[in-house]
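Just below is one structure, and these are the notes that go with it.
Here the complex is missing a single protein chain, while all its other protein chains stay put.
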Amino acid sequence: MTLLRRVLDRHWYAWAMVAPVVLVLALLVLYPLARGLWFSLTDANESNIGRTIGPNHIPSTYQFVGLDNYWHVLSGAEGHFYPVLAWTVVWTLICVALHYGIGLALALLLNQRARFRTGYRIMLILPWAVPPFVSVFAWRLLLNGQAGIVNKALGGLGLPAVAWLSDPTWQKVSVIGVNTWIGVPFMMVALLGGLQSIPAELYEAAEMDGASAWHRFRFVTVPSLRPISNTVILLGCIWTFNQFAIIFLLVGQAAGASSQILVTYAYQLAFSGVRDYSGSATYGALILSLLLVFAVVYRRRLGSPARENPT
Amino acid sequence: MTVTLTRSTPAVTSPSPARVRRRGERSRLASIAYHATMITVSAVAVFPVLWVVYMSFGDADAWANPAEILRSPVTSNYGAVLRQHDGFLTWLGNSLVVAICTTLLGVLIAATAGYALSRMRFPGHRPLMWTFLVTQMFPVAILIVPLYNILSTLHLLNTYAGLVLTYCTISVPFCAWMLKGYFDTIPVEIDEAGRIDGCSPFGTFWKLVVPLARPGLAVTAFYTFLTAWGEVAYATQFMTTPDRYTLAVGLQTYVGQFKAEWGAMTAASVMISAFAAAVFFGVQRHLVSGLTAGAAK
Partner (left out) sequence: MRRGIAFLAVTVALAASGCSGSAEPADSDSGTITWWDTSDATTEAPTYQALVAQFQTQHPKTKVNYVNVPFSDAEQKFKTAAQGGNGAPDVMRSDVGWTPAFAAQGYLLPLDGTPAVDQIGDFLAGPAGTAKYDGKMYGAPQVTDTLGLLYNKALFAKAGITAAPKTWPELKTAAQALKAKAGVDGVYLNPDSYFLLPFLYGEGANLVDVANKKITINSPAAVKGVQTAQDLVESGAAAKPAYTDGYANMQAAFKDGKVGMIINGPWSASDIFAGKAFQDKANLGIAPVPAGSTGQAGSPVGGHNLVVYAGTKHAGAAEQFVQFMTSAASESTTAAKLGTLPARTSAYTSEVTANQVIASFQQAMAIAQPRLALPQASDLLGPLSQDYVKILQGEQAQAGLDNSAKEFAKLLPGWSAP
C-alpha cells in the first residue's frame, strides 16, 4: 500500500500531464483501430451493416469470419495484394532514393557560398510551399496526353508524344516523378540544416590532414549527417509508403488500376462500388503490420532514435 | 611560397600553385557549371507553378490550345471562382477553420505530454513514446473505415467537429513527439531553478519552459497546420456537401471523370498557392533549425 502510495506521489504529476494525450489517443486512435481490426475479422460491407434511414430500419447482418479475410488476401486468392505490394515497395524505394539523393546534392550545392543563393533557395522550396493537392493537379495538366505542354514540347523537338498518364509504365514514371518534385524540398531543407550544423573545424582539420574533397565528404559530411539522415529516411519511407494524394489525384482510380499502391487500393475497396469495409480494414491492418516490422528492423539496425541525445 | 588563407590559420604551403586561388573559391568553369545546374533545377521546380498561373488566364477550352492564351487572355476565371456560391471562398474558410482547430488542439493537448516525457521518467513513458511513433505510421486505410462508421453513428459526418477530431488522430501524436524533442533541447537547469524557487512542476512548465520553447511550439504548430491543410483522403470522404468542402475536396470538383474546368481550377490553384507561399516564405527560415532540433532524435 505504501509502495503504491509512493509511486503515485512521485509520478502523479507526470501522469496528469500526459492524461489528455492518452485520452485522445485511446478514444480517437486505439478505439477505431480496435474497431477496424474487428471489421477485418468480419464480412462487413455496405449491404449488411446496420443503419436507420427515416422509416427504414435495417439491422446488422454481418458475421464474424475469423481470419478468413487475411487468408483470402495473403494466399493470393484475392489476386491483388502481391502485385500491389510489389509496386508499393518499388515505389517507396525509388522515391526515397531520389528524394534523398537529389535532396543531398541540392543541399550540398546550396551550402556553398554563391551569388543568388537565396534566390535559388526560394525557388527550390516553392514545390514544398504549394499544397500537394494543387501541385498534383498542375502536373495532371502538364502531363495530359493530348494537350499537356510536356508532350507539346516533345512534339516540338520531333519526339513522339508519351502517354504519361495512360500507359501503365509511363504512369509509374509519372507518379514517381511528381512525388520526387514534391518531396525533394523537404529533404533538401532538412539536410541543409544538418550540413549547416557541422562545425567548420572538422573540415579544416581534415583538409590539413590532406583529405581531398571526396574524402572530406565521405569521412566528415556523411557521418555528421547520419542522425538526421536516419530520421528523414525513416520518415520518408513511411510517408511515401502511405502517400495517398499523389496517386489518387494524378491517375484516378479506374485508369490507374495498375499504379495503385496499398493505401489507395484499400481506399478504393472502402469507397467505390459496393463498399467492402472488411476488405479495406484487412488491407489497412496488413499495411500497418508491414510498416511496424520495417520500423523495428530499421531502428534495430541503426540504434533507437528515441534514446539518442541531441548533442 | 605562401598562400594567404581566408581564415586566420597559420600559412600553409600550397603544393603546386599554378594559379593562386583563394581557399573555397571556384574556378570559372565550376562557377558556370554551378549556376547552370542551379538554374536548370530551379526552372524545373518553378515551371509547373508558372504554367498554372499562365493557364489561369485562359478560357474554358484554352487548356487544349495553350498558345491561344497569348492571343486572348481572360481574367474571368478569377471572378467566376470567387463569385461561385459555396465555392472557393467557402472552401478556404472551411480549410482555415479545420486547420486552425486541429493545430490548436494538437499543440495544446500534446504540449504537457511532451514536457512530461522529456523531463520525467515515469512508468509507461517508453510505451507511450513508441505509441506516438507507431501512430504516425498508420495508413489512412486502417482508420478511415472505423472512423467513418463512428462519425456516422454520432452524426458528425460533414461537420467541422468530425473532421477536426479525425485530424487529431494524426496531429496529437505528431505534436507530442516533436515537442518532446524540443523540450529536450531546453536545459534541465531551468527546471531546477524553478523548483528551487518553489514552483510546482506545472508552474515550471508554464512559466519558465514554454516561453523558451516558443520557436519549437511555433514550428510544430506550423507543420500540423500544413498537414491538416493538405489532407485529402479523410476530407474527400467525410465532407459531402459543397458548403463544407475543404480546399482539397473543392478543387477536385473542377476536374473529374467527365469534366475539365481547367480555367477555374488553375485560378483557384493560383490563389491557394499565393496564400500558402506567402505564409511559407515568412516562416521558412525557421524551418531548417526547427527540423534539426526537433526531429533528429
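Going by the order they are written in, the chains are A and B; count residues from 1 in each one.
Following the convention adopted for this analysis, contacts are C-beta pairs under 8 Å (C-beta built on N, C-alpha and C of every residue); 3 or more make two chains touch, one makes a residue touch a chain.
If you're wondering where the values come from, they're calculated on a predicted model, not measured in any experiment.
The hidden chain, counted over the whole complex, makes contact with A, B.
The chain not shown here is touched by just one of A:Leu30, A:Ala147, A:Ile198 or A:Leu302, and that residue is A:Ala147.
Here the missing chain is touched by one residue of B:Pro139, B:Gly162, B:Gly216 or B:Gly230, and it is B:Gly162. Looking at B:Leu105, B:Leu128, B:Ala221 or B:Ala277, the residue that reaches the missing chain in the full complex is B:Leu105. Only one residue in the set A:Ala19, A:Val89, A:Leu154 or A:Ile233 touches the chain that does not appear here, and it is A:Ala19. In the complete complex, the residue from B:Val44, B:Ala60 or B:Leu96 that touches the missing chain is B:Ala60.
Although one chain is not drawn, its touching partners on subunit B can still be listed: residues 60-61, 63-65, 86, 101, 104-105, 108-109, 111-113, 148, 151-152, 154-162, 164-165, 237-238, 240-244, 252-253, 255-261.
Along subunit A, the points of touch with the absent chain fall at residues 17, 19-20, 23-24, 46-47, 49, 51-56, 58, 79, 140, 144-147, 163, 165-168, 250-252, 254-258, 271-275.
Everything that follows uses one rule, which is that only the chains that are shown with their structure count from here on.
Taking the mean of the C-alpha atoms as each chain's centre, subunit A and subunit B sit 14 Å apart.
The residues of subunit A lying in touch with subunit B in their complex are 7, 10-11, 13-15, 17-18, 20-22, 24-25, 28-29, 31-33, 35-36, 39, 49, 106, 109, 112-114, 116, 120, 122-135, 137-142, 144, 146-147, 149, 152, 181, 185, 189-190, 192-194, 196-197, 204, 208, 227-228, 231-232, 235, 238, 241-242, 244-245, 248-249, 252, 254, 262-263, 266-267, 270-271, 277, 280-281, 283-285, 287-288, 291-292, 295, 305-306, 308-310.
Chain contact summary for the complex, subunit B toward subunit A: residues 7, 9, 12, 24, 26, 31, 34-35, 37-38, 41-42, 44-46, 48-49, 51-52, 55, 63-66, 109-110, 112-113, 115-117, 120, 122-126, 128-131, 133-150, 165-166, 168-169, 172-173, 176, 181, 184-185, 200-202, 205, 229-230, 232-233, 237, 247-248, 251-252, 255, 257, 262, 265-266, 269, 272-273, 276-277, 280-281, 284, 287-289, 291-293, 295-297.
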